[in-house]
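Following: one structure in structure tokens, then a few remarks.
Every protein chain but one is kept in place in this view of the complex.
Note that the chains are named A and B in the order they appear, and that numbering of residues resets to 1 at the start of each chain.
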Amino acid sequence: MQVNEEFVPTIVAFCCNWCSYAGADLSGTNRLPYPANVKIIRVPCSCRVNPTFILRAFQRGADGVIICGCHPGDCHYTTGNYYTRRRMTLLFSMLDYLGIERARTRVEWVSAAEGQKFAETMRSFVKDVTALGPNRRLEDLRCRKD
Amino acid sequence: MQERLKARARELLGDGVVTRVLGWKKGEFSYDITPAVFESAEELERDFVFDGFCGANLSKYLIQEASKPGKGKILVFLKPCDSYSYGELLKEHRIAKENVYAVGIPCEGMADADRIRARGIDGILGIEHEGEDFLVHTLYGDERVSVKEALAERCLSCKSKRHASCDELIGEEGEDVPDDVRFTEVARLEAMTPEERFEFWRGELSRCVRCNACRNVCPACSCENCVFDNPASGISQKAAADPFEENMYHIIRAFHVAGRCTDCGECSRVCPEHIPLHLLNRKFIKDIDELYGAYRAGESEDGKNPLVSYTEGDVEPSVVNERGRA
Partner (left out) sequence: MQKIGVFVCHCGTNIAATVDVKAVVDALAKEPSVVFAADYPYMCSESGQNLIKDAIREHELTGVVICSCSPRMHEVTFRRAAASAGLNPYLVEVANIREQCSWIHKDKAEATEKAIILGRAAIAKALLNAPLIAGESPVTKRALVIGGGIAGIQTALDIAEAGFPVDIVEQKPTIGGKMAQIDKTFPTLDCSACILTPKMVECAQNENIRIFSYSEVESVSGFVGSFTVKIRKKARYVDEVKCTGCGLCTEKCPVKNVPNEFNLGFDNRRAVYIPFAQAIPKIAVIDPDRCNMLKNGKCGLCSRVCEAGAINYKQTDEIVEEHYGAIVAATGYEISDVTRYGEYAYTESKDVITSLEFERLTNAAGPTGGVLLRPSDGKHPHTIVFIQCVGSRCVLEKGKPYCSKICCMYTAKHAMLTREKYPDTEVYVFYIDVRTPGKNFDEFYRRAAEEFGVHYIKGAVGKIVPRADGTLDVQAADLIMDEQLRISADLVVLAAAIEPSKTARKLATMLTASMDTNDFFTEAHPKLRPVESPTAGIFLSGVCQGPKDIPETVSQAGACAAKVIGLLSKNKLTGNPCVAHSDELMCNGCSSCANVCPYGAITYLDKEFRMPDRTTKVRRVASVNPAVCQGCGACTVACPSGAMDLSGFSNSQIMAEVDAICR
């Protein structure tokens, strides 16, 4: 067992094009750092995120999945994030019910103006997932890298 | 009751109201009742069965049977819980209502043949309700089993004796049954530690052989083409090759029916591995009831399911964490 090698989780962040992706861009413009293991996937709206994408990420080796969208009420498409909110609440509850660690999934509302919040959110999410260690409960052994 | 149903079916066939009858007949074993379509009074007389083993929910068969052009109306017998599945399918435009004559029938709960056989009762020939007991006819004579000890799990936690969306009723209309025991098992699992829950579900889901029986029987799983069979979906799988795929299949299946599942319990009934699949669906139902207000899928043919509606004040997904810590 290697003692010195720190666990660096793989994090997939789904960001809606209009608010959170722009918020992520703003944290870049303002040079607000967050860990490099966060990789962003741009989606038009948080409501585009299918639960299968989240499970797929865990299958392929993600240790945490975060979904970011416009604040409720500010959706570019008016109502998209309201559906996201229900879907993800129920999905996360189900994952918890199956004994999957709660802190591996998260939904955050980040506006285009919240570069600071985006960076802070990513830092805190990475911290939480790092504390959990590698995803073992929802991984596909065939996809294991180590 | 069997004779009453037969008589009414004969009448409706004779009057030309319907051309076919969707009901039950005996399968390989007498406790192995299977759905069947009857086209004549003779067929009805010979094969139609209604007894304590008629758990099968007939609603799903209507998707095919009611869409046969030029075949006229089909009569279907719906127990209260089946009528909700029927209502949900009507709401989703899956059944041509004009081709169906739905007859609601009373139900005092269906027996679980495995529970009866576990009591050493073999050579089962038939079953009847008799007061507080089931009277089981066997090759070796009649046996008496109390209803409580023979009922299927889903009937022990029956949600309603009241029908939805029927054209006619046989017998008195029943009432809703309070949800006092329906969620007990879900709550028990919720109270466990995540590790215990993980072990529990791994133990259950690892038995899945991906026979697809749950999917095939489920009235809500009535897609023209299932995502798991469609290579373009990116998640198609023929067999669960890995614990992940077992989880994936059951999570997504439960998610796809969430808000639409009427808790008919057919998934668990047909599972050859006895995986308590209904506990996944019931978890969603419990969450929906608790978070978005009591909702019963299939109760009404209009309105929106909880997953395709919202309120501005809905709880945030972080409620999952908060609930756990309380």
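Quick notes on this structure:
Quick note on the criterion: a residue touches a chain if its C-beta (ideal position, glycine included) is under 8 Å from a C-beta of that chain, and two chains touch if they have at least 3 such contacts.
Predicted model, so just to flag it, every value in this text is computed and none were measured.
Checked against the full complex, the candidates A:45, A:68 or A:107 give a single residue touching the omitted chain, namely A:45. For chain A, the list of residues touching the undisplayed chain reads 10, 12, 17-18, 21-22, 24-29, 31-34, 36, 39-45, 47-53, 56-57, 60-62, 73-80, 83, 87, 119, 143.
Residue positions on chain B in contact with the hidden chain: 67, 69, 92-94, 222-227, 230, 232-235, 256-257, 260, 304-305, 307-309, in rising order.
Convention: only the chains that are shown with their structure count from here on.
Looking at the complex, you find that chain B touches chain A at residues 186, 189-190, 194-202, 227, 233-235, 241-245, 247-248, 251-252, 254-255, 258, 280, 283-284, 287-288, 291-292, 306-308, 310-312, 314-321, 323-324. Within the complex formed with chain B, the residues of chain A that make contact are 51-52, 55-56, 58-59, 72-73, 79, 82-83, 85-103, 105-107, 137-142.
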